[in-house]
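The complex appears here without one of its protein chains, the remainder shown in place.
Going in written order, the chains are labelled A and B, and every chain counts its residues from 1.
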Amino acid sequence: MIILFTDFGHASVYVGQVKSVLYQHAPRVRQIDLLHDAPAFNIKASAHLLAALAPQFPPDSVFLTVVDPGVGSVREAAMVFADGRWFVGPDNGLLSVVAARADKPKFWLIHWRPRKLSHTFHGRDLFAPIAAFIAKDEFPHDKMDETTSLRVQLGAQDLAEIIYIDNYGNAMTGMRAKSLKFDNQLLVHGGRLRRATIFADVPGGTPFWYENCVGLAEIAISSGNAAQELDLKIGDAVEVVK
Amino acid sequence: MIILFTDFGHASVYVGQVKSVLYQHAPRVRQIDLLHDAPAFNIKASAHLLAALAPQFPPDSVFLTVVDPGVGSVREAAMVFADGRWFVGPDNGLLSVVAARADKPKFWLIHWRPRKLSHTFHGRDLFAPIAAFIAKDEFPHDKMDETTSLRVQLGAQDLAEIIYIDNYGNAMTGMRAKSLKFDNQLLVHGGRLRRATIFADVPGGTPFWYENCVGLAEIAISSGNAAQELDLKIGDAVEVVK
Partner (left out) sequence: MIILFTDFGHASVYVGQVKSVLYQHAPRVRQIDLLHDAPAFNIKASAHLLAALAPQFPPDSVFLTVVDPGVGSVREAAMVFADGRWFVGPDNGLLSVVAARADKPKFWLIHWRPRKLSHTFHGRDLFAPIAAFIAKDEFPHDKMDETTSLRVQLGAQDLAEIIYIDNYGNAMTGMRAKSLKFDNQLLVHGGRLRRATIFADVPGGTPFWYENCVGLAEIAISSGNAAQELDLKIGDAVEVVK
């Protein structure tokens, strides 16, 4: 199973091109679109979102991850094996949160460059073929070298920022709920939010936070749109208070 | 074939998680994204849209349907067998229009709860596994009980409201064209609209209604964007006049 996690835009002409390459290299492998609207240009938020989502997928899943504002510049191409899953993408920090939280991760630098390599679309020309090789269980030994770490590392610690806003206006933070105490409150844009277990526990219209479906602290309003009402944007700071 | 009909947002991180669960449970079953932008929080419009779209799919299709603002509260989980197709989702009215229009529908309450059940994401944890069992023809007898009806019923009758606006600005109503007389006009926001058979019959710029590709009365403007020009939104009332 290949999982796509990119900032291409779900509506873009880029997704289909990548999927065609994957299909040509690995026709029997299922492809799943996890996210094509990862926060563009925001590697930090994307790295934390990826780290929260990855454990939802089974062992041996191969993640093709592209949030890559530095494509065509000097950044390296990398692969990480972390907690049973594979991650292929730019070595710009994107894979580094997953890696830092994993038990004995392994790292490779991809030195292979295809003959036809677009300056701006390594997702299609470089990362997709590598991901396909891994997914069909043909490790491309000749295309990469094992290494001891990533070049760019964001670390394992939580990110006290908004990292994703969903269709209902709920705002995920980069903080894992298990890192917080049960009575911790979140301070955002000057307002204090208490924790609730489920939406139904909170009167309509009151903002709160809760542990969301992937283990993150998420800000919501029962029967309301938290992002709109609290004016939350990706990258906004969140503070933990008692 | 599993058909996904949700309000997750096509661009959200939720769709891929559900598809991964479906794939793990039923790897050989084709998954089709019908709609991930069902009118959020609007069960009535969503139920009527689902009822209009379902007949386009072949017998034995399994619909995984999630428009579920009450997730985590007391609403039940249900399954309906209606006119040869299966529908899995919340018992909040969403499945009730399909059911009310079917010949001898059957009903089940899903009493099974998985060990790991997110308070806010029953689509992934509860409905997806059930849909997968049905789709691979392994009826989960131990997970549900047959019952005689749904708890929340919206009835079989048409809905005189806008229920969907497409990419071109055409606005679907919840009224089936066959329920209307040929010379009926539609009154919306004070304007009267005549019926036409095809766009080419109407001068450019004139609003009209016609029977759309799924049998609903739909409001359009030839060479124009009806939703913008008539200021139509989902939930707006439409009246039938002579």
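We adopt the following convention: a contact is a pair of C-beta atoms (placed from the backbone, for glycine too) under 8 Å apart; a residue touches a chain by one contact, two chains touch by 3 or more.
The structure presented is a predicted model; accordingly, all values stated were derived computationally and were not measured.
S.K.: In the full complex, which residues of chain B touch the absent chain?
M.R.: Considering the whole complex, chain B reaches the absent chain at 1, 3, 10, 30, 32-37, 49, 53, 56-58, 61, 164, 166-168, 197-200, 210, 212-214, 223.
S.K.: Since one chain has been left out of the picture, which residues of chain A touch it in the full complex?
M.R.: The missing chain touches chain A at positions 7-17, 19-20, 23-24, 27, 37, 40, 69-74, 118-121, 124.
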